[in-house]
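Removed: one protein chain of the complex. Kept in place: all other protein chains.
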Amino acid sequence: MEFTIGQIAAMLGGQIQGKSEDKISMLAKIQDAKQGQLSFLSNPKYEQFIYTTNASAVIVKKDFVPKKDITTTLILVEDPYVSFTILLEEYHKLISFQKSGVEEPCFIGQQVSVGNAIYRGAFSYIGNKCKIGNNVKIYPHAYIGDNVVIGDNTIIHSGVKIYADTRIGNNCVIHSGTVIGSDGFGFAPQADGSYKTIPQLGNVVIEDNVAIGANTVIDCATLFGDATIIQQGVKLDNLIQVAHNVEIGKNTVIAAQSGISGSSKVGENCMIAGQVGIAGHLVIANKTSIGAQAGVSKSINEEGQRLIGYPVFDIREYFKSYALFKKLPELNQRLAELEKKTGG
Amino acid sequence: MEFTIGQIAAMLGGQIQGKSEDKISMLAKIQDAKQGQLSFLSNPKYEQFIYTTNASAVIVKKDFVPKKDITTTLILVEDPYVSFTILLEEYHKLISFQKSGVEEPCFIGQQVSVGNAIYRGAFSYIGNKCKIGNNVKIYPHAYIGDNVVIGDNTIIHSGVKIYADTRIGNNCVIHSGTVIGSDGFGFAPQADGSYKTIPQLGNVVIEDNVAIGANTVIDCATLFGDATIIQQGVKLDNLIQVAHNVEIGKNTVIAAQSGISGSSKVGENCMIAGQVGIAGHLVIANKTSIGAQAGVSKSINEEGQRLIGYPVFDIREYFKSYALFKKLPELNQRLAELEKKTGG
Partner (left out) sequence: MEFTIGQIAAMLGGQIQGKSEDKISMLAKIQDAKQGQLSFLSNPKYEQFIYTTNASAVIVKKDFVPKKDITTTLILVEDPYVSFTILLEEYHKLISFQKSGVEEPCFIGQQVSVGNAIYRGAFSYIGNKCKIGNNVKIYPHAYIGDNVVIGDNTIIHSGVKIYADTRIGNNCVIHSGTVIGSDGFGFAPQADGSYKTIPQLGNVVIEDNVAIGANTVIDCATLFGDATIIQQGVKLDNLIQVAHNVEIGKNTVIAAQSGISGSSKVGENCMIAGQVGIAGHLVIANKTSIGAQAGVSKSINEEGQRLIGYPVFDIREYFKSYALFKKLPELNQRLAELEKKTGG
């Protein structure tokens, strides 16, 4: 994987100032880059490094004017950070999809259809009646139960466990240790204090372009025909709990260790920070932003709010209250003095 | 798996109004059900659907009197929801226990005894000297270390990891990715600031009828002969931490992402919500109810309390205080005005 600076500039629609024939084999930060590597300059506070970098080329903004001599080749573009990200992404795809073929031993059930260019790692397991798309990468120790459908270009990392009947779209990435389709937590209390298990018979549907981190859990829905749904473009971090019958709206992002209880519907384009808890049977409006460790116990109906606390309220109000919480001993003291003064 | 309405009614001890010979092959919600499917009507707000449903039969309360024409067959029972749950459970058992036999390759150690009707999925691993009961289902990629004992009718889902010497009872279900018997977190501080590992030599004992969700962790006890104990009927959700030497009492239910620190004893019939933390070496009385995200730092001696907060106190008191926390800026303002008025 080696490209000329000219090829890269062409890919980015950029102008070259310097040697277009030099070869690039890697991407690196401007302060660390070596010969044969490509870097970028976006944040002005790193400008100093462009005069000393060993990078063979640096992507810069098209109006960049050097203040000193420069030895590296420049690629001038609209937005250097975006351009660099595009290159990183292309490189990442090359790496992510480079595995292919079948490593033995691996297990495949009956009546399974698999697409082209797929990778099935050693010790991977595909149950009966599965439909696996093109260019799907199934790493070692991944488990795919019966009747699972997986779209094209989806990567299932090592040790992912997918229960029967799950549906996963195109261009998804699921990281190691994540469990999809396990039983929801449903138990009916009995007169003697014990619990009867409420069987969980629904499934999980994951739409296109969803990314799921490591060791996250998404439970299946309770009833036949129902699904726990992760809509397109959703990004879930590591160690997240998604309970039965939850629905997460398009392009919502949820950070690590947050949990969403049964049957709650999270809107589109929400930003949920880490270690947040959302109670069951709630509706969260689109574009809601919830701060770290917050607890949501009621539905949020108004779009675009920024919330925090347990239970949540407006983030600015929270911090005003919290500043006074820290001063409660002083407030109490002032109160006591007033009581004294007024003969309380 | 097809039954006549007559067979189902007999199973439930119900009366039939309609065609007892029609065949049922699936269960579904009343608003979604199709021909050949069975549903139930429990909540009166769904009554409208019984007049239009395509379900072949609907389970209703025995005193149900239709207000309009009905085309579906009725099965009249004492409690439709309970009856439907029984059917769901039977159906779920049929599915859960349908796997049997041995898929190759799988690994089994020496001096292992296994019961009848067990399933050993491909790539499952059973260590030396294990005793596995009848009708146990061990899914692909499950790991069972040496000297493990598993009772009858227990399901070990894909990728569960069970360390050596663990004991698991009858009728348990353990979901994917859960780890049982890993080392407790014990380290003795040394003079130079480093830590020496305190070896963890006990085990984990899981009694009968316990359900454990996905990606939960239960550490082993520290000393020989000691055990981390999950008593009968306990239900643990996903991503829960149960530290070394913890004991969880009969029929206690713990929701996702909660954690119980070392050596704490949780009573029977407790309800612990999600993301709760319980410190180490505490005793929690029976029937304690702890709200989401709460933190317990002292033992709870009185039974039946409902607690929340960090540290926890009575839930109603918490919400009274929290309502005023939100108004702290206003309280502060009132205080300032009083101070002004009294020449403070």
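General observations
Labels for the chains are A and B, by order of writing; each one numbers its residues from 1.
By our rule, contacts are C-beta pairs under 8 Å (C-beta built on N, C-alpha and C of every residue); 3 or more make two chains touch, one makes a residue touch a chain.
For clarity, every value in this text was computed on a predicted model and none was experimentally measured.
Interface note: of B:102, B:282 or B:338, the residue touching the hidden chain in the full complex is B:338. The residue from A:41, A:168, A:214 or A:227 that touches the chain not shown here is A:214. Interface note for the absent chain: among B:40, B:64, B:123 or B:139, the touching residue is B:123. Seen across the whole complex, the unshown chain contacts chain B at 105, 107, 123, 125, 141, 143, 145, 159, 161, 163, 177, 179, 182-183, 185, 187-188, 193-201, 215-217, 219, 223-226, 239, 241, 243, 257, 259, 261, 275, 277, 279, 293, 295, 297, 310-311, 313, 317, 320-321, 324-325, 331, 334-335, 337-338, 341-342. Listed by residue number, the positions of chain A touching the unshown chain are 26-29, 32, 82, 85, 88-89, 91-92, 103, 105, 121-123, 139-141, 157-159, 173, 175-177, 209, 211, 213-215, 233, 235, 237-239, 250-251, 253, 255-257, 268-269, 274-275, 292-293, 322, 325-329, 331-332, 335, 338-339, 342, 344.
Note that in this section only the chains that are shown with their structure count from here on.
Rounded to whole angstrom, the centroid-to-centroid distance between chain A and chain B, based on C-alpha atoms, equals 27 Å.
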